[in-house]
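Here the complex is missing one protein chain, while the rest keep their positions.
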Amino acid sequence: MDPFQVGSFLTAGILVITGLWAIIMMDNLLKKVIGANLVGDGVNLVLIGIGYKPGGLIPEVTHHFHASAVPSTFSHFLAFNEFAELASYPLPFALVLTNIVIGASTLSVMLALSVVLYHKYNTLSVHKIFEGMEED
Amino acid sequence: MFNSTLIPLMVVFPLIAAILVNFLHQKDRSVKTIAIVSSIVAVLIPLMTIYGVHLFSGHIRTESFPEFSKLLIPDVYMGIVYSYGPIQKILLALLTVMTVFVIFLSINRKLISGVYVAMIFISLASVSAIILADDFFNFFVFTEVLTVAQAALVIAVKETKSHKAAFKYMIFGTVSGGSILLGIALLLGVYGLLNMTDLSNAIKAGGALQPIALTAVALITVGWLYESGLFPFHIVKSNMYENAMPEAAALLQLQSKFVLVAMSIALLRIFSGYTLLKSVMLGFAIFTVVIGSVMALQQTDLRKLLSFVAVGQAGLVAMGIGLGTSFSISAGIFHAINDVLSMAILFFVTGFILDSYKTTKLNQLGEGLQKAPLIGVVMFLATLAISGVPPFNSYQSEFRLIQSAVDAGYAELSVLVILLSVATFVAVIKAFYMVFMKPGTNIEADPKVKGTMHKTIIVILIVMCLFIGLFPNMIYDPIYNIIVSLGV
Partner (left out) sequence: MEHKGKGFGIGSGFTSEFLMFSSILIAGMLVLRTANSVLFALGSLVILAAILFTVPTVFRVEKENTDSINLTSFYVVLTIAVILIVFFAGSGVLI
């Protein structure tokens, strides 16, 4: 495996473990939310790292191939096997984009909940908010 | 390949309805009309669709060029696939009918906020997609959407307890969602495939699982535990059921059980023949059943009691699936279908009690049979139904679960299932006694609350329970045939 890929997987592992640590160990509500987001970031990095190809092309047709193009004959598209050999794996990018959107929506809901809980309890300490006596 | 247009409509139509009612928020009459019409149309779509497969954008099954791509199978699906068969039809029909009931009850309670109804439709669309999807990443996306929609349904109660419950649910939802996606990413890296049918063929062709694939199995199992509400996530799930409006809680527990069924079938199909997975599922299921029933017996609040009963019954479904034989898996799925009906009746009765008495604390309630005799009788029948008393439906499914446990060689588990049915009966009959028969209450019922809608719906549901109990093979036989043909 390429050293760059190994490095990105290791970074992703560090991100996931840091996120899990923050969720478990941190007493601040916002730090737990940040930890949850870090887990998602680490997983995104794993996905992109899977699609890495050293020296690979972006898997879309660029201007370089348009230079001598005659659009009506589609001559600006590369032959199939050249493109397949040179391009990096395009699928993980789609997955990561979707996951970023999902992460953004869950983050927004969690932050909104944090704001509401802060207004009610005037503290961000998880111990005071969640472990205090339930007003039954 | 037959490319049905109605199959994706089961997901797209509730989403369109959700966007419409959200847009028309605060125009109450339009929201009410669109909600009722859309939910009734959503019931008709699964009944009209014929079985088949939908290939998005028409990407047919193509050759995979194994010498270039190093894929382990000769041909693959190139796009997202939704598949619709008898099990999906039964699950979706029940899901949409229940959604209609919940929307009627929410409108009855004057909860016709456009955003609230939109969240109900989004959760319906998500569970439909989870049941239909044959693509693993699409499956994951809709589990995340479902998490947000369910949290929104609980947040709508606007009490601090519900905000705290939703926060905990979302934190653990993000962790488990990340876990599932990491598992999918590792499977993508090892096998290069996302489609569940292709993955199961590739894993069968690839021999023993490599360590990376084992990590993927473990991570996806953790995600499965969260989506189903099994140990250790039973606390957050029961917290969610307890803090939602009772009608929404009925919908939440139904969605969780159906996601449990869909995800278990997906897991067992993909990692077929991996017996350790089934043993792990069985272990967590047993733990959940025991803890759910024990905790249910200790509760003094009706909603909390019912939420622990719901969690315990989900564990029973997972136990059937974890036993691993075709008989037990189909018994588990049958039990999921039966159990959501009886739990829904109990939750709807709770909704009526909350409306009339403004509290669900068992020690403050009592003498309910004088105010609402019909609802009391139906709750008693639902107690019998959920405990596995003939002629109701859970008797048929629990009988099959016990028989399949003995056939699989785990006779002790059949003893456990019997003990748990008794424990569930004790817990719920205690609640029934304390709400409806206990003398000497000091709370007055609200005389304006008639509960006609509640009464109609729970009578319909108890008749359905009785019907399935008397004619179980109508629902059981298609499920059994499909599970045998899947060969899990």
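As written, the chain order gives the labels A and B, with residue 1 at the start of each chain.
Heads up, the rule we're going with is that contacts are C-beta pairs under 8 Å (C-beta built on N, C-alpha and C of every residue); 3 or more make two chains touch, one makes a residue touch a chain.
As the structure is a prediction and not an experimental result, all values here were calculated from the model.
Shown chains touched by the hidden chain across the complete assembly: A, B.
Within the full complex, the residue among B:Leu55, B:Leu92, B:Ala427 or B:Ile479 touching the omitted chain is B:Ala427.
Across the entire complex, the residue among B:Ile36, B:Met78, B:Ala93 or B:Val290 in touch with the chain not shown is B:Val290. Within the full complex, the residue among B:Val157, B:Ala218 or B:Val389 touching the omitted chain is B:Ala218.
Only one residue from B:Ile34, B:Leu362, B:Ile402 or B:Ala445 touches the chain missing from this view: B:Leu362.
Checked against the full complex, the candidates B:Gln26, B:Thr62, B:Gln298 or B:Gln370 give a single residue touching the omitted chain, namely B:Gln298. The chain not displayed touches chain B at residues 165, 168, 171-172, 175, 179, 208-209, 211, 214-215, 217-218, 221-222, 225, 231-236, 238-239, 276, 280, 286, 290-291, 293-295, 297-298, 300, 362-363, 410, 412-413, 415-416, 419-420, 422-423, 426-427, 430, 433-434.
Residues of chain A that touch the chain left out of the display are 20, 23-24, 126-127, 130-131.
In the analysis below, only the chains that are shown with their structure count from here on.
Of all the residues in chain B, the ones that touch chain A in their complex are 68, 137, 141, 144-145, 147-148, 151-152, 155, 160-161, 163-164, 166-168, 170-171, 173-175, 177-178, 181-182, 184-186, 188-189, 194. Listed in rising order, the residues of chain A touching chain B in the complex are 16, 19-20, 23, 29, 32-33, 36-37, 39-40, 42-43, 46-47, 50, 81, 84, 91-92, 95, 98-99, 102-103, 105-106, 109-110, 113-114, 116-117, 120, 129-130, 134-135.
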